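Excluded from the complex is one protein chain; the other protein chains are retained at their positions.
And then chain A:
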Amino acid sequence: PEQSQAIVIYTGWERHALVGSDVRLSCSFFSWRWTSEDVSFSWTYRPDGSRDTISIFHYTRGVPYLDNKGPFKDRLEFVGNPGRRDGSILIKNLDLSDNGTFTCDAKNPPDIVGRPSSVRLLVFENPIQAGVITGAIIGVVLGLLVLIVVIYYLMRFLVARRVFSLSVKHGKKKKEGSQQRQGPVPPADPSKVKAATSEKKKQESRKDKK
């Protein structure tokens, strides 16, 4: 019987990923011997806040066995290369319930004495996505409302200014005309113009009342 020596297993310390994305959990080992044909990799999973550990992946004698009953059903993929001492797995379409600790245990017979290494998976919700559409609709509609009100009052203001400047010009022309005639000087024109416009307004409001 060959003497067994220690094997050192390496995984990451922590992995971060967004909900719905894929994450690759890498596992590798160091051993003094050549990689044997009976090399095996095992992944187990312990959810956050739970004491139960379940097996989700096992590779032995050249055949990978994936979880087909547990929480990672149809979501696991073996992307490692056992010949190169790589026992990495890929988890697809992550969910918030996948938060937890993944432990990789590799054995390279006769080197079986080793400490399994763990990697912690942290799955985050994408903070931007929630509520983008809501905010966009509200912002655009209210912005349009403000814009319409501003434009409306601006138009009114401009039109009123135009009317006033035109009436002042009209008054000036009248003044020049009467001075050329050398007749009696007519009363101050702006007040005359104002009286005329207020008269017009009174007539309009009387029409509206009817």
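Quick notes on this structure:
Here is the rule we go by: a residue touches a chain if its C-beta (ideal position, glycine included) is under 8 Å from a C-beta of that chain, and two chains touch if they have at least 3 such contacts; residues count from 1.
Keep in mind that, in the parts below, contacts and distances are computed from a predicted model.
The protein name that UniProt records for the chain not on display, among "Phosphatidylinositol glycan anchor biosynthesis, class F", "Epithelial membrane protein 1", "IBH1-like N-terminal domain-containing protein" or "ATPase SWSAP1", is "Epithelial membrane protein 1". On the side of chain A, touch with the chain left out of the figure occurs at residues 96, 125, 130-138, 141-142, 205, 208-209.
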